[in-house]
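Missing here: one protein chain of the complex. Every other protein chain is in place.
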Amino acid sequence: MQITVFAFAHTRDQLGFGEKVLTCEAQDTPRAILRRLAPRFDPGKTVRVAVDREYADWDQPIGSASELALIPPVSGG
Amino acid sequence: MQITVFAFAHTRDQLGFGEKVLTCEAQDTPRAILRRLAPRFDPGKTVRVAVDREYADWDQPIGSASELALIPPVSGG
Amino acid sequence: MKKQIEFTRAPIVVPPQPGKLREIGACVEFHGIVRKMENGRVIPALFYEAYEAMARSQLERIADELNAAHPCDELCLIHRLGPVPTGEASMYLRVLSRHRQEAFDFAAAFVTRLKADAPIWKTPAPASQCTAP
Partner (left out) sequence: MKKQIEFTRAPIVVPPQPGKLREIGACVEFHGIVRKMENGRVIPALFYEAYEAMARSQLERIADELNAAHPCDELCLIHRLGPVPTGEASMYLRVLSRHRQEAFDFAAAFVTRLKADAPIWKTPAPASQCTAP
């Protein structure tokens, strides 16, 4: 299966892409996917992850999700 | 000295005037002035009095004030 | 704090925003609108009257007091008098501040204080003006 990984704001700058399509398995976790994509990138405690447009757990398998997004600290408004 | 007495909203309807000029003394209280003006009118607990555009005490002498107003429950906004 | 307090017998026209704002980060506005149902019955309009001079001084004092607790930069209040048809605004308030929370808190508290203490009255129909008892 395929998943689209989005990176926004400074995570986009750090990762060097804003969007990338990746092959993965249902049991993959966001953390594992990110590690495969950018082995040296550490989301730390401030970067959240969204799976199919919902905030999710870094260690919860993605299941049938088709979108994964890195959400650095937000600052809208 | 003279004082102008204003009545608003339902106090105007009850008293039958919106504005009346009256001769009075510095030691007169709003309550005494009102009693002279309308012996049967009872402000009760809900009608406030303003002296020179400030909420005042019904039993405090008016001093050199030139305006007295009956303030029934307000409902602006 | 800059204060502009007005009473009008015409429909409220929102004044233009002060051009480029220095350090203003928040603008909170409030329209109080006459509802069709007032105390359970349908009304075509409300009639507002005020002891204008006192209302103005009361509202200026209320603004100063609230400004101490919720520092804001600018207040504009327009309150309508006379008949106000259903669906039209009886009052308009605009509060400008550096940060949003102050403007929200100021605006909400200002309306509450206005309703409690400003000598302004509404009646469902035009009040009789000076009829003998």
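Observations
A, B and C are the chain letters, set down in written order, and residue numbers restart from 1 in every chain.
To be clear about the criterion, a contact is a pair of C-beta atoms (placed from the backbone, for glycine too) under 8 Å apart; a residue touches a chain by one contact, two chains touch by 3 or more.
Since we're looking at a predicted model, the values are computed, not measured.
In the full complex, the chain left out of view touches A, C. Contact with the chain not shown here comes from a single listed residue; of A:2, A:27 or A:75, that residue is A:75.
One chain is missing from the display, and on subunit C it is touched by residues 19-37, 86-87, 89, 98, 100-101, 103-105, 107-108, 111. For subunit A, the residues in touch with the chain missing from this view are 6, 8-10, 12-18, 50, 53-55, 69, 71-72, 74-77.
Quick note on the criterion: only the chains that are shown with their structure count from here on.
When every chain is reduced to the mean of its CA atoms, the largest separation from subunit C belongs to A.
Chains joined by the most contact pairs: B-C.
For the pair subunit A and subunit C, the distance between mean C-alpha positions equals 49 Å.
In subunit B, there is no position where the chain touches two or more neighbouring chains simultaneously.
Shared interface positions of subunit C, defined as residues touching 2 or more other chains, are absent.
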